[in-house]
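Shown here: the complex without one of its protein chains, the others still in place.
== subunit A ==
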Amino acid sequence: MAICVLYFAWVREAVGTGEETVDPPEAVRTVADLVEWLRGRSAGHDAGLKDVARLRAAIDQNFVPLDAALGNAKEVAIFPPVTGG
């Protein structure tokens, strides 16, 4: 099933795009699985996504831990810890 993946801050810069639509295989069940699978798409993806400890995520605009199940996610965002305010 197609998922819209969004990247922000330095993750976006490393990956080289802020948004892409992907169709991962069925074995990809959690956000962490998705991140690992996305690393294979390009050298930029690999650089931006290899350090999982520095990544945070949201599914359909709600913060989730990286081990969260994707379920029927339409939009998954991957980004560094937030630094607003």
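The rule is short, and it goes like this: a contact is a pair of C-beta atoms (placed from the backbone, for glycine too) under 8 Å apart; a residue touches a chain by one contact, two chains touch by 3 or more; residues count from 1.
Everything that follows uses one rule, which is that contacts and distances are computed from a predicted model.
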Review point. Which listed name, "Peptide ABC transporter substrate-binding protein", "Molybdopterin synthase catalytic subunit", "Hydrogenase" or "Protein-arginine kinase", is the one UniProt assigns to the chain that has been left out?
Key: "Molybdopterin synthase catalytic subunit"
Revision key, fill the gap. Among listed residues A:M1, A:A43, A:A69 or A:V82, the absent chain is touched only by A:V82
Point to revise | Touch residues of subunit A, complete complex, unshown partner | key: 6, 8-10, 58, 61-63, 77, 79-85
